[in-house]
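So, subunit A:
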Amino acid sequence: MSTTVLSAKDLVMKFGGITATNHVTLDLKQGARHALIGPNGAGKTTLINLLTGVLQPTSGSITLEGQDITQLAPYQRVRRGMVRTFQINQLFDSLTPLETLAMTVSQHQGLGNKWWQALGAKKGVTERCEQLLEQFHLTSVMDQQTKVLAYGKRRLLEIAIALACKPRVLLLDEPVAGVPAGEREELLQTVAALPTDVSVLLIEHDMDLVFSFAKRMTVLVNGTVLTEGDPDTIANDPQVKAVYLGHGDELNDTLGAATHG
Partner candidate 1 sequence: QSNTFKIGLILPMTGQQASTGRQIEAAAKLYMAQNGDTVAGKKVELIVKDDTSVPDVTKRLAQELIVNNKVNVLAGFGITPSALATAPLATQSKTPLVVMAAATSSITEASPYVVRTSFTLPQASVALGDWAPKNGIKKVVTLVSDYGPGIDAEKYFKERFIFNGGQVPESLRVPLRGPDFAPFLQKVRDLKPDALFVFVPSGAGAAVMKQFLERGMDKAGIKLIGTGDLTDDDQLNDMGDGALGVVTSHHYSAAHPSPLNQKFVDAFKKANPGLRPNFMAVGGYDGMRVIYEALKTSKGQGGGDGLLAAMKGQIFESPRGPMFIDAQTRDVVQNIYLRKVEKKDGQLYNIEFDVIKDVKDPGKAK
Partner candidate 2 sequence: MAELLNVQGLSAGYGEAVVLHEVSLSIDPGQTLALLGRNGTGKTTLINTLAGATQQHAGSILLGGQVLHKLPSHERAAAGIGWVPQERNIFKSLTVHENLTAVARPARAGRASSPWTPARVYELFPRLAERKSNLGTQLSGGEQQMLALGRALVLNPTLLLLDEPCEGLAPIIVQELLRAIRRITREEGLSAIIVEQHPQAILAISDTAAVLDHGTVVYAGSARSLQEQPALLDKLLGVAR
């Protein structure tokens, strides 16, 4: 079987009296298409923050490709190939999408410290940028300041940045929230079509998307892992239904009956 790329062991995160992450252990296999679901406030975003180093865990450890990275700074983890997107857009408002991507690509081609060369002087950089702009439908707005872009475009840029970092492990926090319905599927297909050695962890509340994307799922509740399994198992798990999925199909009937009955 494929090897484990990223693994969290016994992670605990306390905010004052609140335990947002409670002894979470999670393994991400190479090439995984893994979804993390759970009720609001279950600690999904917090877990991502821990994995990427935005937060320091109260206890527990994280290993990436066999090496302990618990103490590493966020940027060092990125350099080892672990990249994320944010639930709430984190963009560079005064840069254009093109500049944003050119900067990111340069950084990952080892040019970040070059101060005498113009941004985009290297062919390799511009080519990669063009490719990304194309792929995320950003070519038409590539020279507008990010802050004036429509929400949908901003969301796409958010994800494009992550891909520009040459990820080997990609952590996506509700990537399609706010993306127009029509484009959602396309976006996730782009992600799903990443090379098979890239491992993806996805957080999302849109169940249609999650189930069409994920090969494996973890359910987080109140900071602890409730269960883990393939989509079918999860979809039929009564516990998951009780705390998270509810009984979606019956909703219309019950409500409809109540309303119009």
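How were these picked? Simply put, all candidates are chains of the complex that A comes from, given by their letters.
The criterion applied here is as follows: a residue touches a chain if its C-beta (ideal position, glycine included) is under 8 Å from a C-beta of that chain, and two chains touch if they have at least 3 such contacts; residues count from 1.
Quick caveat: nothing in here was measured; it's all calculated off a predicted structure.
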Checklist line | Touch assignment for subunit A within the complex, options 1 or 2 | finding: 2
Next item on the list: Could you pull out which subunit A residues touch candidate 2 in their complex?
Entry: 15, 18, 37-42, 44-45, 87-88, 150, 152, 174, 177-178, 180-182, 205, 207, 243-248, 251-252, 255-256, 258-260
